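Apart from one protein chain that is not included, each protein chain of the complex appears where it belongs.
For clarity, chains are labelled A, B and C in written order, and residue numbers in each chain start from 1.
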């Protein structure tokens, strides 16, 4: 890992050492802005830090580890859209505000699935609308905003129907819109995958810690070989997915989608086992393991399902090998 | 278990206590005839024992446990076809001969898959041809018989193309043929499922025995909890499949197919793990565990694949619940 | 299947069609749920279906296991509410009273159970779950009373219970099991407080019980002092088959919910989905057949050690797979928070169902404990040595 990415990680862990530290959505948002996260992916020429996608990937993992509330992932998509739309009037001010933390939200589903699963739509002033025809910033004043409460309480999601006369700033149209939308969907998948891996690492650590302290039959649970082997399998799955994630930050959209599906299944697998490892206590709201379980399941459905991405990836394998 | 079925089982185990006892195909065939197995499903009025399908099911399991070579399963299908075709001239003699052990073979694939996977076609004099249009006994003299050697060496399979002018005894035609074919496919699935469960039980016992004797790190492998839990999971899968099998002997063809798919997956799962439990020695031909592994894999592909049956079963679930 | 069996089946089926509540899934508050449980139990008592396993002298009692099976099959098939609130009273408390209690205790409590008195079980403790013998709640005899202090946990519906089957430690000497004593505790005694456990899916099916110098009359003891372990075995052995049969049948009935999910997802022609659905349906059928076979073995007195563990494990893993498929099919829509239906394992509220399924992989002997039992007591694989010398963690 480069020194830069190590520094990003170290700083993140100082501010957000665990999920408790990030519980307050408003405070966390300010802290993320202060850490410069919203500037990270913006080129230096535009006032940002000019970091690459693999640097952003470190941030996404930290967001997952801290079970970050709020619409940060949507913000990263909006920032990227603005960076990729050089000719938009007022872009500099929009970027400046967004880097400072003015929230622009967007759907956490892939394009084509409509304006569902939009985080914090009730407080954001604008929404980034992505489609193959047009990418645009649309004002949320007068929009119909319907809560979509999920079992995962860490993200506040809504369905959005902007007002017919809502102000609209087009960022791309035609072929450019299709390309940008694909790029943004890829970034969404990268973000969800990073979130999944950070979360999986946190919940696995929590489970192993618990097994080490909880005793049954005069020995710590962590000494039971059956549990050790299952924990080892989870570790293997997690490390393997992490290697793919780190190698994929610049990958093509389809590969990012398949990677997201893989990583989110691993998060789900780790979280599902982590609850079992905890036994009864894992089923109580007082104990945090369920928070990660619920986020794991939600992540799995955002950004396109595994069924969708795996089918697409399978098609691609057939095409690749038929062509070759 | 009824006294009758217990007796069937006891007798089988006396004659075929394990796979070694059944290795000689010719000798085993004579022993099966002697045990009255080929008379079992034939009504008493026709000179048979008049047993029910759930009694035959016991025989099938014993065949799997002994990894029975030869075309016995095909013989059961031929016998059933004759029983179900009352008006065929010469039926009594045909039945009498077949009950005494005169081999009639048939494909071990489901109808519609052609005349592939026909056991011992090179020594049988007749083949039972099953289709939705016609069920018939066809002479094998002059037939084109192509060996289909499989990794499983316990069954000698062939592809068969009967001579154009081969003698043909029609057993059923039209709607009757369709019904009979379905019934015979169901019996095939029952037979393969029983074979799978008997084999799985034998190979699981073999593996657990091995774990109990093999020592590593100063203790028997059977004491390692990770292996114990995996063995327990196999036992659960096997018992569950066995319960389904015992409850299914009179089930409809589709349910029998889905049941067969389930049981054959369990056999495969048990055999795959049993080889791993054996470590290196399980990879040598001297040690019998691989014999069951190979039969497990072959069974899985005979009588229709899991993909085929599960898809049909899924369709049926949708239909059943839509109707209700 | 005899003619009497058929008659019983018809009789209860007709009764259910007339009397069973249909709206129980809409009860979304604890109070409404408890009220609905009480009225359903009272109806069953009235009709003679509540305690088929009790002796003949009780109304509705004296049913054979085969008849009991028919009753629960029909209750499951018709998707009636499960009997959660009265379960401990009619099974655990009944078995304990019937097999181990004094005649006076029996005649005092059994009629009340039929009148609706509810019981809870005070066995598990924070440090004694799978390892039940490690119980530490302390009872000290002072004259005619035991003075009890300690904490119990995972007690089903203790917050609504009138009485408690309480296992406590009266001696710290000797083997862990030998120091336990069994008491029948009135939940209204001073020093008893109950705190519902907030579960991750929103249910409050369990509670913690805190005991602070509770004075329980010695006359409330079941068996001798120090004989609690043996009495507890009677409690725990009270039901080991019908429930899993009933639940398996309910799961089979609820394949409908998965079909609905396939339709809702527009995947009725998706080969991959159909295969998953078909394979699961067959697995569910297999679990039902297994539960049937287990009951048959009990009727035939042919049960082996470990058989119950196999049924429980087969059910718990299948239920998990069932909920997992539902969650997958429902995709994003399935993540929407919806109020739970209390105690329903097959509601089609998929995330709730998924989380509820842990109740079967963890409670009542976790999957891991069942695997140990199967491996050691059924497959004959050796136990780990008892005299561990544990090392410090590195």
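Keep in mind that, in the parts below, contacts are C-beta pairs under 8 Å (C-beta built on N, C-alpha and C of every residue); 3 or more make two chains touch, one makes a residue touch a chain.
Every value quoted in this text rests on a predicted model; they were computed, and no experiment measured them.
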Touch criterion as defined above, residue of A:68, A:172 or A:222 at the omitted chain: A:222
Touching residues on chain C - with respect to the absent chain: 270-276, 376, 380, 382-383, 385, 387-394
Those residues of chain A which, in the complete complex, touch the missing chain: 208, 211-212, 220, 222-223, 225, 227-229, 231-233, 235-236, 239-241, 243-244, 246-248, 255, 258-259, 261-262, 306-307, 309-318, 321-322, 324
Touch residues of chain B, complete complex, unshown partner: 109, 116-117, 148-152, 212, 215-220, 222-224, 226-227, 275-276, 279-280, 282-286, 290, 293-294, 297-298, 301-302, 305-307
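What we mean here is this: only the chains that are shown with their structure count from here on.
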Most contacted chain pair (by C-beta pair count): B-C
Centroid spacing, where centroids are CA-atom means, of chain A and chain C in whole angstrom: 40
Averaged-CA centre spacing for the pair chain B and chain A, given as whole angstrom: 51
Multi-chain contact sites of chain B, meaning residues that touch two or more partners: 225, 228-229
Residues within chain C bordering two or more other chains: 273, 368, 371
